[in-house]
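What follows is a short report on a single structure.
After this line comes chain A, so read on.
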Amino acid sequence: MSEKILEINDLRVQFKNGKEKVQPIRGVSFHINKGETLGIVGESGCGKSVTSLAIMGLLPDKTSEIASGNILFNNQDLSKLTDKQFRKLRGNDISMIFQEPMTSLNPVFTIGEQLKEPLRRHKNMSKSQARKEIISMLQQVGLPRAEQLIDEYPHQLSGGMRQRVMISLALLCKPQLMIADEPTTALDVTIQAQILDLLKKLKAESDMSLMLITHDLGVVAEMCNRVVVMYAGEVVEEAEVNDLFDSPKHPYTKGLMQSLPSNNDRKSKLFSIKGQVPRPSEITGGCAFANRCPHVLERCVKETPPSFTHQNHLSKCWLQDTSYKEVNHDETKGTAIR
Partner candidate 1 sequence: MKKNMFMLLAFSLVLLLSACTSGTAGDSSESSVDGNDPTSPKKDSLVVAYEADAATLMANIDVNYVTDAQIRNIYDPLIDRDGKTGDFVPVLAESWENVDEHTWKIQLKEGIKFHNGADFNAEAAKYSIDFILDEANQSFYRSRWVDVKEVKVISPTEIEIITSKPFPSLIQRIAEDLLVIEPGYVEEVGLDEAAKKPVGTGAYKFVEWSRDNYLKLEAFDEYWKGKPAIKSLEFRYIPEFSARLSAFLSGEVDLFKNIPVDSVDSITNDDHSKVAEVASARINYLALNNFYEGPLQDEKVRQAINYAVDVDELLNGVLNGHGTKMTGPLSQINNDYTETAEYGYDVEKAKALLKEAGHEPESLTLTLDTPNGRYPMDTQIAQAIASQLQRIGITVNVQTNEWGNHLEKIRNREMKDMFILGWGPAFDAQSTVENLFTKVAPYSGFYDEELEKEIYRVNQLFDEQERFDGFSDLQHKLVEKAAWVPLWQQSDLYAVRKDLKFTPRVDEKIQAYEMSWE
Partner candidate 2 sequence: MLDFIIKRLLQVILVVFLALTAVFFLIRLSGDPTALFLPPDAPREQIEEYRELLGFNRPLQDQYADFMVNAVQGDFGESLRSQEDALQLVIDRLPATFQLAIAALILSLVIAIPLGVLSAYKRNSFFDRIGVGLTVLGQAVPNFWLGLILIFFFAAQLKLLPTGGGGTLVHLILPTITLATYSIARFTRFTRSSMLDILRKDYIRTAKASGVPTFPLVARFALKNSLIPIITLIALDLGTLLGGAVITEVVFAWPGIGRLLMQSLMNRDFPIVLAAVFIIALIYAIINFIADILYAYVNPQIRVK
């Protein structure tokens, strides 16, 4: 069993908005092994981005807090770190790229000025050394004209190029873990293919771990070793990627996969999950998916299901309870729904 680089245990995050308190993260646990790519999948509002911000210590100070749980990075609890300690980690050991390459770079500084920052902070590099390092990194991510580009401003670059700049920024200090939050969502398909290709290449060259947050099951299929499926602030399923695609256990995961047009016959009625993703304030007791679940049981509304693990395949659903096994016979056998 490989070494865990990041381990999250029962993480709960609370947001305060005036007097209202909401919990967008309601007990999330998962881990990332050294060198692997973990995909986190879920629809908007499921808490995947909040989780990543919690790992980076970038939750807004005043309005949010980690209510409970811990985040262990190399066995160091990140949730207990001081600001200063965290700063040493960020950009150095853990780095992050974001969804919007258009707005994630500061418009009034040149690419060089922005990339220089982490090198100066973490590596104490001289100016010329840093410049060299940056240029070589820019070349490494496949950017042409790196020597000129370094003195240009973000708005002079296209979206794809900016995302490459973001990736080079994240890679500069050779982090052990990189978190990529929807890195290709804002990009066109052909550019997305370029970026995914680049990420794969970079992954292959180092032993960096990658946490890839996305809503696109295709991206997961292409990139990840293991997958965590989140719904309404909880991990509902976690499995090896092939395992998951072959035999999804949670009704939500199944629904997600079945509703993809490519998994349905042309012009046929698509499979779809009824209803809407609940808002954090609407979640009460029981299983959060109960009101949309085709297999809902009386029990689901009353009791929150625990995580059932079966050969490293975790699922948070009462259907996995052994007493209900028979009902779901076909699924447990591992037939893919195609």
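Candidates were picked such that all candidates are chains of the complex that A comes from, given by their letters.
Simple rule for what comes next: a residue touches a chain if its C-beta (ideal position, glycine included) is under 8 Å from a C-beta of that chain, and two chains touch if they have at least 3 such contacts; residues count from 1.
Please read all numbers here as calculations on a predicted model, not as lab measurements.
Candidates 1 or 2 all belong to this complex, yet only 2 touches chain A.
Contact residues of chain A toward candidate 2 in the complex are 56, 58, 62, 83-84, 87-92, 95-96, 98, 100, 103-110, 114, 117-118, 121-122, 153, 155-156, 166, 169-170, 172.
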